[in-house]
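The other protein chains are all here in position, but one chain of the complex has been omitted.
For subunit A:
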């Protein structure tokens, strides 16, 4: 249709043929001449259009293969020529060993390669433009690479070959080595060369010449280098220096891969550094005498430790190794503290200025002056306890600081710290007692020079040590004792501080833990109210001759009941007691009151020769003094007489006699004089006593730290209590679950009791057996589990 319509219009002229009169051979001759001109950098004199037309015509007139092969041949010739002219002369002479000269030679070679590459790619760009029609039409249908890719292949084949290839790789290696040795090299030369090699793919997966030839060589050379380097550093440097060098090496290799190698080389290279510089030598470095981890901690080299930490986290075995070393270090320090505490414990009877730790001795002396009444061993034992806790706190502080400053608050490191502290704190079996004593000291005296916040800080820290104790129940027992004494003797200066501490314990161990302690506070409060009521009651009746103040304590809350030491009270005191009993029992029927004279104290006015003094003495001391009231001033009472008259238990009697006769204020005279009380001694009233002060407090020589027997007793009581707790726990669990396997039960019990102490599976088993005997539980037929019997 279209043809018929167009037939009316002017005739379509046949298109003119593009110089078809010239033969393909002639065309190719012209074109190849021009290509040679291009290779000689004379493109500017050539017409693009002309050459394009030549190529166009050759493709059009079926001479594509002649064109393609011819161009490839010309390119190859040119590349060979360039290699001959540029690269071969730049080969290393190999004669020189001067690193600077070696470096320059290597650089020249790399530069030559780059130059050849630049020429080649420049030429290929022009050829690609001219031969565009060939690329569009000929190459695809004939399944040959486009001319640009063919150019790359030619370059690969003619340049990247022996010996040029080896020379280039070794030049790169030489430059890297020179830079590693601390000289400056021309990085851009390497970079340019590496870029060339990165552009050349050797197979269809895109593997480059760099990846094939350069990277493995670089890695092998690096491995050899760092093997030697690590050896050298370990033998010549101390730990800090080593770490500094290693870090610098990591830095420089990083910048190397970043600036002139390929980024993919980074990870394997780093692996080599990690392997030889860290993994292999880490424990050697940590344990280096005089400069390893221990001494770094000693002198608090935060920066070095931080570097150590950072480097350690790079390798998988690093952190565990570091943690182990830290744990060892803490354990060793902790054991030192334990050891020095045991040592000074043994010195108890020795001289004050024995060979104990310097600080501890000084402290003991200071105290000796301030509180001259206390004698010999006891204060020092107390000092030992305080010193131990203080040392542990200091150590804790030190590592806490390190943790924050050097270990970047790493949780795993913190875990190791805790483990280590827990381990060594529990190695000291007196730890619960010592900590309780420490708190006691702070709540008793510490408040006087310190502000509330300071005390709070100290207690807060103590709690951290407390956390390490596994035998929390033992601590509770001691704390209860100390608290009871503080409360009853009114020594606790601040109720707020006490309650604050209690709150802290409650947070740590839960409500159950502090229940009894809170009961004690409650008793104190109720007693105050009771005394108010009692005083009101006395106003209406005839008051006894002396003023009486009573604290009523619930026996289950307070720790005293078991050590109830009684005595024969003088008539005067008995009457007063009866009066209170009458009052109290009338208000609360069905209750039983037991008097605890060992916990009381009294104010008494005594007439000496020179003047009257108000003495504050313990109840027992008052009982003893009242005996002397009945005899003439210069008469004696023997130890035996005192004993039979008062019936005070012997250790108590000795303690109180000692505080009356041998301490700072000698109210009684001992015959013969001496420091310790002997059953053969006799005593008389010291009428000549003189003192500038009106009021004198005769504090009892206290037994602060337990003696061995007491410790044994406490131990037994704790064990007994644990038995009950274990049983209660088992029953609680079984009541809930009804049926459980042996292992599950043991695990659950252990888990629940861990808050208070670390139960021994053997003991739990024993408890289960007694519960079976008592028919709380029964064994199932499978012999592995138990049933709960309601």
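Here, contacts are C-beta pairs under 8 Å (C-beta built on N, C-alpha and C of every residue); 3 or more make two chains touch, one makes a residue touch a chain; residues count from 1.
Here is the rule we use: contacts and distances are computed from a predicted model.
K.L.:
Match the chain absent from this complex view to the correct UniProt protein name in "Large ribosomal subunit protein mL43", "Phosphatidylethanolamine-binding protein", "Elongin-C" or "Mediator of RNA polymerase II transcription subunit 20".
P.N.:
Its record in UniProt gives the absent chain the protein name "Elongin-C".
K.L.:
Quick one: say which of A:45, A:204, A:592 or A:783 touches the chain that got left out.
P.N.:
Of the listed residues, the one touching the omitted chain is A:45.
K.L.:
Touch as defined at the start, partner being the missing chain; which of A:30, A:111 or A:126 qualifies?
P.N.:
Final answer for the missing-chain contact: A:126.
K.L.:
What residues on subunit A make contact with the chain left out of this view?
P.N.:
6, 9-16, 18, 43-49, 51-53, 56, 122, 125-126, 129-130, 132-133, 136
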